[in-house]
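Structure, as structure tokens:
What you see is the complex with one protein chain gone and the rest in place.
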Amino acid sequence: MNANRFGQILTLTTFGESHGPALGAVIGGCPAGVAWDQELLLKWLERRRPGHSEWVSARKEADVPEVLSGVFEGKTLGTPIAVLIRNQDARSKDYDSLQPGQRTGHADDLWRDKFSHSDPRGGGRSSGRETVARVIGASVAQMIAKHLAPEISVTGFAKQIGPFELSEDEFQTALEKSQHSMWWADQYSGRFPQAEKSKALSEFLAEAKSEGKSYGGEAQIVVRGLPGGLGQPVFHKLKSDLAAAVLGVGASFSFVLGDELASQSEGSQFHSQSSPVTYGGIRGGISTGEPIQFKVGFKPTSSVLDLAKAGRHDPCIVPRAIPVLEAMVWLVLVDHLLWQRLDRI
Amino acid sequence: MNANRFGQILTLTTFGESHGPALGAVIGGCPAGVAWDQELLLKWLERRRPGHSEWVSARKEADVPEVLSGVFEGKTLGTPIAVLIRNQDARSKDYDSLQPGQRTGHADDLWRDKFSHSDPRGGGRSSGRETVARVIGASVAQMIAKHLAPEISVTGFAKQIGPFELSEDEFQTALEKSQHSMWWADQYSGRFPQAEKSKALSEFLAEAKSEGKSYGGEAQIVVRGLPGGLGQPVFHKLKSDLAAAVLGVGASFSFVLGDELASQSEGSQFHSQSSPVTYGGIRGGISTGEPIQFKVGFKPTSSVLDLAKAGRHDPCIVPRAIPVLEAMVWLVLVDHLLWQRLDRI
Amino acid sequence: MNANRFGQILTLTTFGESHGPALGAVIGGCPAGVAWDQELLLKWLERRRPGHSEWVSARKEADVPEVLSGVFEGKTLGTPIAVLIRNQDARSKDYDSLQPGQRTGHADDLWRDKFSHSDPRGGGRSSGRETVARVIGASVAQMIAKHLAPEISVTGFAKQIGPFELSEDEFQTALEKSQHSMWWADQYSGRFPQAEKSKALSEFLAEAKSEGKSYGGEAQIVVRGLPGGLGQPVFHKLKSDLAAAVLGVGASFSFVLGDELASQSEGSQFHSQSSPVTYGGIRGGISTGEPIQFKVGFKPTSSVLDLAKAGRHDPCIVPRAIPVLEAMVWLVLVDHLLWQRLDRI
Partner (left out) sequence: MNANRFGQILTLTTFGESHGPALGAVIGGCPAGVAWDQELLLKWLERRRPGHSEWVSARKEADVPEVLSGVFEGKTLGTPIAVLIRNQDARSKDYDSLQPGQRTGHADDLWRDKFSHSDPRGGGRSSGRETVARVIGASVAQMIAKHLAPEISVTGFAKQIGPFELSEDEFQTALEKSQHSMWWADQYSGRFPQAEKSKALSEFLAEAKSEGKSYGGEAQIVVRGLPGGLGQPVFHKLKSDLAAAVLGVGASFSFVLGDELASQSEGSQFHSQSSPVTYGGIRGGISTGEPIQFKVGFKPTSSVLDLAKAGRHDPCIVPRAIPVLEAMVWLVLVDHLLWQRLDRI
């Protein structure tokens, strides 16, 4: 079954438990002849890596990728691309002191019910650690896109974290800035793209961490440069696939395409608006060629104070989730870019 | 490819254009021996049928289903179940007077770009007409569920339509009432389950229809009686599959699982709350056994006044969309119920 | 699940029981813009139809196809193509006189074990009647091929039927003739392409029919004009997909690619032979551009004399199976032709 496989043409199969020997990604359906960009892969892994800030989970995951197959002399072979990441700093002993049931809010108990076994080592497959395979997949997707539609950019940034929120002006400024540099928000603490608030947020989260508190938030995603015509009419509408993709990220609970006020709008007014934002860049399930915008809501991370004291606790998941969201979006977009090759005779 | 197929084990393949000869559903993966409930099928078709109110699109679609295969002597055979619905009142002439491009907001132009052809007859596959196949699929899913988990109920109702919105009290009352009767909201005009407001809404929408106006809104879905343990850890999380399912319905733009305030909550508080609503009944991507709640946002329908005059225009899509949303939810739930058979040795 | 779906990109989903109301084919993944050739569809149905000879099963299946979707103004829309065939001459009463277990050699008892139900009406899905959906699919595949690789031809003929067998010379003559006219063997009784033997065979089979006897045989398939490079390296080798396709036809039991003497050859000799026949046109699982040749063995049809007396009995399945084999081959080839679009960046 497809429980661990994502995509229709460009497929990402992931494996590995968070405290097992390794995690891996197998990318199928990548055409032959794609220029391999190792730097891009490393950049994606670096972006996803926790530990670059005082308040994020302190695991120093030196995620060294080993490309096991599918690439030869700088190009993809058209065969499956397997990339392996060893778990080097598993520290499962941090969890050893936890009694069963103590990781409240985690899904461990549910997995025990489902599969009749107990793997207390940090969540197994449902751990955030698994997402390392997603950014590996995304880096390959982006390599493909450089051939097919090099103008595509996917930008994510925090829109709200706990009590911190971008004002409408700050949001518009962020949108404007993201036009020029896809990953510009990485420079801000918490990927919250407003300098003063970002600093205050950093202190706020450091304190939250020390107190074992956690907060929800919202991430904003903007896709630019996407050709029109991507998506299928009925069950693989672009919006369907994007929603499935981002809801496949841990702790996410909502997906809102375009302007959330759309539900409260009157139509003739709504449809006469020139702003493509209102539509979110997708109509009838397919891309219009205009920018696609959506936001994704996250609930507070669920970790007890004891765990927090051991230094393995993120006070808000949004900053770390952003590259993962972007990764899932790349996978969806490039899957549909390849799918488009089959549209017409 | 899978563009017109939904589901992993219980699959729904749909075909048919809105103004072609017929629409159809082929359900694969239905086990043998399921008791066939023709009344249930007819009830689903009736619930989806427009025309039961003065303000909805006036098409009198006498959706007479013909079961072509997969059922014999009152039971399913374990073979594909094909059900056909003839298009009897296509009235494509209503659309004949429209010039290309006039159906503003519709995706016709996008499909023309994508597929290099023009089928002006009411949207083809992206028409709401296609959803008749979804409720056929749902009726089969519900027949299966009666064997596997008969206590499951899926209830949808309108939470907001244009300027009309349930108050918090009215919402809680609606939740309470829906416990006792799954489809109780069907008795209210617009499936807006508050008697006085529902009457006013009916007049409001009738006027909107005459004026060629349309409105967005929100639908609320509640699932009860679902066993725990449904969903997969990574890419077929229950929330992922539900989001993809409901975003596959036309004009939908958002999916919010549980309490939308989760993004603004502090965690220890959030996770100590006893209400299962907060979580939305899903943790780590799998069902907890508690009720699942989510809401789906819809943008205003996109139709020009001329079309509205011809009587083929819904001033708000939410009332009609509710059975379709419920249908998609049934398909997801029963797919995962069957999938669960494969979880353990 | 995929039990009733064939193909990866160009997919054929079939439904319908042999004595139910109808049989149907839903073709997915057909690109938009393919010229629709209704004559070709009718020709395929005619070729598959039994009843054109005195000794074949006397069912007069007036297979009138109704194209329900996916085609508009002479071109495919890029949406699913559904084609329906009504069962008009079901005559299930012929089978009514049979007691359970009497259709020895049929799989009815096995299906009863598997699915816990009993549909005695002529085999249900495992009946030869289902193959009408295969030739519908093939006709669409061939329409696609006319755009992508119009030079492809797929020729089948009987190589051996009971005691009748083509001599080596006759076989070479048949191969030669088939170069000029793809379906030239249809002119021969039993599709056995040697005039004198064919006449004798016709009498032989008529007598076999009256005596309730049945015979096995071998069909030969030749593919010409196929581009090189079709097939995948590991699990969808062209030979794998062809073997699965032809073994999916009832009563078939063997698939031999190229020269069956290959297993008894010495290599340097074998590989130095210039004849492409030896290889069968496939190396390493992919097409070489040379003709592909293979043969398919069939066991005797399994029908008791009582059934034979009722006139519903084929003394040899090979003549009727040939168009079905060809159909399956077209589906495989065109699936891989479309797949080839994804090979390179």
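The first chain written gets the first letter, and so on, giving A, B and C; residue counts start at 1 in each chain.
To be clear about the criterion, a residue touches a chain if its C-beta (ideal position, glycine included) is under 8 Å from a C-beta of that chain, and two chains touch if they have at least 3 such contacts.
Keep in mind it's a predicted model, so treat the numbers as computed, not measured.
Chemist: Touched by the hidden chain, which of the shown chains?
Modeler: The chain that is not shown is in contact with A, B, C.
Chemist: Going by the contact rule already stated, which one of C:Phe72, C:Phe115, C:Phe157 or C:Phe192 would touch the omitted chain in the full complex?
Modeler: C:Phe115
Chemist: Taking the entire complex into account, which one of A:Thr14, A:Gln160 or A:Ser265 touches the absent chain?
Modeler: A:Thr14
Chemist: Extract the touching residues of chain B with respect to the undisplayed chain.
Modeler: Chain B touches the missing chain through residues 9, 29, 31-34, 76, 78-79, 144, 147-148, 233, 338, 341-345.
Chemist: List every residue of chain C that touches the chain not included in the displayed model.
Modeler: 1-6, 8-9, 14, 104-108, 110-111, 113-116, 123-126, 130, 160, 162-163, 212-218, 228-229, 232-237, 239-245, 247-248, 250, 252-258, 260, 262-268, 270-271, 279-280, 283-286, 288, 297-303, 305, 339-340, 342-344
Chemist: With the missing chain put back, which residues of chain A would touch it? List them for me.
Modeler: Touch with the absent chain occurs at residues 1-5, 9, 11, 13-17, 20-24, 26, 28-29, 32-33, 66-70, 72-73, 75, 77-82, 84, 114-117, 119, 124-125.
In this section, only the chains that are shown with their structure count from here on.
Chemist: Can you check how far apart chain A and chain C are, centre to centre, with Cα atoms defining each centre and the answer in Å?
Modeler: 47
Chemist: Approximately how many whole Å separate the CA-defined centres of chain A and chain B?
Modeler: Chain centroid spacing, chain A to chain B, equals 28 Å.
Chemist: Find the geometric centre of each of chain B and chain C from their Cα atoms only, then give the gap between the two centres in Å, rounded to an integer.
Modeler: Roughly 40 Å, centre to centre.
Chemist: Do you know which chain B residues sit against two or more other chains?
Modeler: In chain B, residues 1-5, 9, 14, 114-116, 124-125 touch at least two other chains, as defined above.
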